[in-house]
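Have a look at the structure below before the remarks.
For this view, one protein chain was removed and the others were kept in their places.
Each chain carries a letter (A, B and C) given by its place in the written order, and its residues are counted from 1.
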Amino acid sequence: MIAVALWSVAALLALASAGVVLSTRPRGSIILYGGCLIATSTLCVTALSDLLYFPHLTPSATLPIGLPWLGAHFRLDALSAFFLVVVNLGGAAASLFALGYGRHEDSPGRVLPFYPAYLAGMNVVVLANDAFSFLVAWEFMSLTSWAMVVSHHREAENVRAGYVYLLMASFGTLALLLAFGLLASGAGYDFDAIRASHPSAALSGVVVILMLLGAGSKAGLVPLHAWLPLAHPAAPSHVSGLMSGVMTKVAVYGFVRIVFDLLPEPVWWWSMVVLLVGGPSATLGVLYALMQRDIKRVLAYSTIENIGIIFTGLGLALAFKAEGLDWVAALAFTAAMLHVFNHALFKSLLFFGAGAVLGATGERDMEKLGGLIHRMPKTAFAVLVGCVAISALPPFNGFVSEWLTFQAILLSPQLPSWGLKLIIPAVGGLLALAAAFAAACFVKLYGISFLGRPRSDVAASAHETDRFSLTAMLVLAAFCLVAGILPGLFIDALAPVSKNMVGNIMPHQVGLQWLTIVPIAESRSSYNGLLVFLFAALCGTTAATAIHRFASDRLRRAPAWDCGYPDPNPAIQYSASSFSQPIRRVFGSVIFAAREIGEMPPPSSPVPARLRVELHDLIWDVLYAPIAKLIGFATDRINILQFLTIRRYLTLVFVALIVLLLVVAL
Amino acid sequence: MSIDALSAILLIPALSAAVLAILPGYRLTAKLNVVAALATFLTSLSLFVVEPASGQYLLMDDLNKVFIVLTTFVSLTTSVFSASYIQHEIEIGRLAPAFLRFYHAMYQTLMFAMNLALVANNIGLMWVAVEVATLTTVLMVGIYRTHEALEAAWKYFILGSVGIALALFGTILVYMAARPVVGEGLDGMVWTVLVKHAAQFDPALLNVAFAFLLLGYGTKVGLAPLHAWLPDAHAEGPTPISAVLSGLLLNVALYALLRFKMMLAVNSAAIAPGPLMVTMGLISVIFAALMLYRRRDIKRMFAYSSIEHMGIIVFAFGMGGPLANFAGLLHMTMHSLTKSAIFFAVGHIAQVKGTQKIADIGGLTVTNPALGWGLMLGVIAIVGLPPLGIFMSEFLVVSSTFARAPWLTVILVLGIIIALGGLWLRIGAVMFGEPKGKTAPAEASYVPMFTHLGLVLMAGIYLPPVLVTGFQNVAKLLG
Amino acid sequence: MNALSDVLSQGAQMSLVLGVAPLLTGFVRKVKARLLRRRGPPLLQPYRDLIRLMRKDVVLADNASWLFRVIPYLIFAGTWVAASLVPTFGNGLLFSWTADLIAIIALLGSARFFQALAGMDVGTAFGGIGSSREVMIASLAEPAMLITVFSVAMIAGSTQLPNVAEFMGSDAVGLRVSLGMAFVALTIVALAENARIPVDNPATHLELTMVHEAMVLEYSGRHLALIDLSSHLKLLLYVSLIACVFLPWGTATADAGVGRLVFGALLYFGKLAGLGFLLAVFETSIAKMRVFRIPEFLGAALMLALLATLLRFVSGSL
């Protein structure tokens, strides 16, 4: 099993090196993406079969590469199998999408060699079983995605986005390195040895904080999220779909593997820290998203929201595991894992949609789009499914994982610790707010860019994307619906994962009639996706047939009600910033110090009046700007040392000698 | 003294230096220079096969075997690079053939001096070798005869000589400490004898001696307060010399320092040299990291990056312990390979673009893709990103020392992050964006650069066992 | 045998809900008119409007897409399913375990989601005004509703509506502060969701003030009929939700005989009438708020709900 996985990773790496040559040939991108599609699907199938049929087996392998005396260890247990499925499902969909979308790439040489390497890096992170290969794959993943972020290097802000991204990625890796340093102090770098060595409680506490810094910065939790909305949109669409949908999940895997698997019994305050970071990430992420005009930045910010939901689920799982209520911990953990799977699906779908729009119109700014539903009907349908799914609305999968997380919150009054008693309701409130904002944000995204009338001639002349992109999107949309309707299947597939990680599983789902999912007990609460969907469809069809039999079915077209103004041009429609104006006014003025500056020209001048919306990213001003200023100040002060005279350098040597003599002699 | 491999390594450069001094023509001497370097490299390879005995004056053990091979290999690749580089410089007219009269002779004397320093068993002889190496590099740095080159050479000479003088004083103090135990005469200076008896030496005198040696050889290693000569020497000297300086000379000085640290490690009473080296290492890392931001000359920027990496290595040896020492040795090898590869790339880029100012170089990956991506790979390595060797050594240093001294490692990590920030900022401007400056394609010798980077990439994934066992038992010796 | 009776009672429930909804709106309009000393339209006027709209033909805007024509059916289906899940005369219905309170809120959320999209499809400014304000109101009302559901569910120990109703009916519940707060929060949210007076005026067509009407401005004929019916259903849903949770006495249990069911139905109609009357009195006694005063109004509901949950977390008895 693991041999197949390692061979396909090797195939991906071979494809990466071949990519350099392939990028020069005209059909090169088709071959490369086709190869990636095959490799990722084999990986996905092997992982799925391992997860479903023999989760208890944990095949492991050791290669002589890596640390000389340790070698590189790989292991495929239930957790890795699940995340392999997520990674490779996203990878296969992205490769399928890229088959069609790849043609738009103007400089393939900068993307083709790095794409398979990126996929290989992510797979190796999930397979690694020792600290060194884990970290090598982790940073290799960031390096290759950095290369793709700066593939459009002509625009300066892409290069800046790449710079901020790699800086934050290295910060995260060094945090992980310090965490592994602590873990390895007792037992060396192999995960099995660390697991057996049971690090002390204080040490584990520090490791959790470092993991939160390391994995949190890669996943995009709020204080460390600054790079994500810069880097993800800059990459080509299929890559940003992978980065948002899949790479953040690999970061979640890193956190779960270390905190749930390697560390011994959790302490209650760990969950408090995770919840304190998860809750605000959810709400702030989506509030940022509401304020943006660029589609891909909206999607990048909404990734932060979903990551916040996942980490809230993990925080609750930690809290329950610390108190020994591991059957509730199983519920919270499965909710988080299900949201990992769901988010990978619909976020990739939405990024592919954005890619299709970008390919068709060459425009990412919503204010220049509109009316695309008439010109790109199939893409519009797929993106509609994505938007409904991500807004956590019933027939689709987003609602199921959010519903399970809410059930876990409802069970938490049993937690004795006072800190959690105060934090969990607040986090519950934040999650509820985030769900509502998500709906608002995606109504705006879909309404402004796909509905209404085209605001620019580029949007008016858009055309439908190619077959491959459409199939990729529709496949993902179908998966979203299936996961929404039959959640029981997915929860049972996750049972072995939660068994390993929190020691218990949710009640067995498949047995119940009509595939209802029951989080804890029949009496408590249950939800049946399939029946709700059938029930709604039934009601809809009965209404439609009743109306078409009895009421009239005549229909004619007429101009829309224009309140007396002749031929209103598209500009009078609501634009992205005007749509979010009410919410900006209610929430934004506090959180973003949002200000609307109207520049009225002096009476005589023909210059048009301008309305500018000024948003401040408080976290950037409070956390990142001061650090940059401090570094700048320090470098200016130190820079003088470059321009001293020889005599002054000699005094430096002289003083050093005197100091050393004093130290040594006295 | 029979002509075994050990003495051959010294004889070939010495003889070729003499021969090259006589021959006038540039093209011929360049080829001869490469042949001589190749011969030396092959003899050094034979060291792995037959282990020559260490005598009174020459010494062969695990530590210097690897370093000799590294030195001769890098000097071979640098000689190949300098052949095409200097040829190009003559065509451009920046260097008159008159200046180059003794260039290759000095190159070979430098090789001779470095090999002598590595194999010398007599600490006095080692000092002389390092002195000769300094003087030859001083002359080579001043070869361009521009104002800045002269000023850099003069600064290098003054600071280098003061440093070397202090090192000599330290050597004398070591002899003084050894005399009561070992007796007078020659074996008071022989390193192998000294290490055997070091336990009975007077610890206080050893401490003062180590203080002087740390300052003396520390200047040659380029640690923070004594670093002043390094950036200007690199920036103003010809690039092959910067590559040799950064790649080899810093290692030779650090090797000498390690020899004395071994001696102190045996004598338990002496204050552990660790704290001294750790403090100087950390100061250099933080100082060099902060200096990277305001640099406008690309070679001077990489010189500061060398100071930073030397700081990391000295920190690793200062912390001690088999894992940290192994990491330090690995880092030394990886750094010299990567830094010389970077200087090869930078040399050609400066020639193509006609300037070393970072502001005037842009869009390299568009105009000269091979050079651009080569330098990119070098910078990815030097900054410590994974698939390449330096990540492994930084991984070992940080993870092995964090548990023992959390706050020191946090400062080191801070230094690494700041350095990454500074270097990556400039590289982004140089590599991407609209192409700036002349865009002529470079007919450069890519072979040396890509062999080095290939070796570093290979080391990042798989380390040959012979290298590993060699480093491991040296790490135990280093204490 | 009882599977058939379950299907029968569930079918009766669904048809009853559909039938009674327009009556409730007509009753509220009648009482408001009476309070304003005018005769007001007859009680069955909403039924006549629906039938009239059914017969008229649909006038579609030029720019309306296929989505515009599908959305009325989606909204109606979502709302009707949600309404049929809320127990009216009897408790423990066939479909009650398919979805719980959170699912009902989510169904209403999806109905609102599609309605906002419909508003923006036509491409005129009015749809935009309606959608953006609706979305702002929803971004406060939905969380308040969710957190109220949290507090009620924590007291009742389950989010399944029949279980909650049973628990509220039993004497185990006792008087609780958090329940009082939850009740106030739920009424505020109900007012906001159904576009009643303080938040939005259901009767007006003035573009600048309306929220709900702006979104459905372009609908006509059978589509408009469906949407009106959905809004009646939604009002009935909220009223019967408040009745079922906060006035639980007398609803028939699942296996009760026909007599108890009939008595339950009568009691249910009484509750509807009472609450409808209170709604009418409230609407006539207060004027419509400015749009940006609504966030404070709904913010109060959110804070109350959060406080209720916090109290429930802090101590079991509160």
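Assume contacts are C-beta pairs under 8 Å (C-beta built on N, C-alpha and C of every residue); 3 or more make two chains touch, one makes a residue touch a chain.
As a working rule, contacts and distances are computed from a predicted model.
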item: Protein name, per the UniProt record, of whichever chain is missing from view ("Oxidoreductase", "Hydrogenase-4 component E", "ABC transporter permease subunit" or "4Fe-4S dicluster domain-containing protein"); value: "Hydrogenase-4 component E"
item: Among the chains presented, those that the missing one touches; value: A, B
item: Residue touching the undisplayed chain, where the options are B:Pro231, B:Pro386, B:Gly421 or B:Pro448; value: B:Pro231
item: Selected from B:Ile86, B:Leu173, B:Val397 or B:Leu453 as touching the chain missing from the view; value: B:Leu173
item: Hidden partner interface residues of chain B, rising order; value: 122, 124-125, 128, 131-132, 135, 138-139, 142, 145, 147-148, 150-154, 157-158, 161-162, 165-166, 168-169, 172-173, 175-176, 179-180, 183-186, 188-189, 202, 204-205, 207-208, 231-232, 235-236, 295-297, 300
item: For chain A, the residues touching the chain missing from this view; value: 642-643, 645-647, 650-651, 653-654, 657-658, 661-662, 664-665
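Heads up, the rule we're going with is that only the chains that are shown with their structure count from here on.
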item: Touch-based graph of the chains, sorted into line, ring, star, complete or other; value: line
item: Most central chain, judged by mean C-alpha position against the global CA mean; value: A
item: Centroid spacing, where centroids are CA-atom means, of chain A and chain B in whole angstrom; value: 44
item: In the complex with chain A, residue positions of chain C that touch it; value: 54-63, 65-67, 73-74, 76-78, 80-81, 95, 97-100, 102-103, 106-107, 109-110, 112-113, 116-117, 119-129, 131-133, 135-136, 138-140, 142-143, 146-147, 150, 153-154, 157-160, 163, 207, 217-218, 221-222, 225-226, 291-292, 295, 302, 306, 309-310, 312-314, 316
item: Footprint of chain C on chain A - complex, ascending; value: 370-371, 373-374, 377, 380, 384, 388, 391-395, 399, 403, 406-407, 409-410, 412-413, 421-422, 424-426, 428-429, 432-433, 435-437, 439-440, 443-444, 446-448, 451-453, 514, 516, 522-528, 531-532, 535-537, 539-540, 543-544, 547, 550-563, 568, 570, 572-574, 578-583, 585-586
item: Of chain A, residues touching chain B in the complex; value: 64-69, 110, 131-132, 135-140, 143, 150, 153-154, 156, 159-160, 162-163, 166-167, 170-171, 174, 177-178, 180-182, 184-185, 189, 631-632, 634-636, 638-639, 641-642, 644, 646, 649-650, 652-653, 655-657, 660-661, 663-665
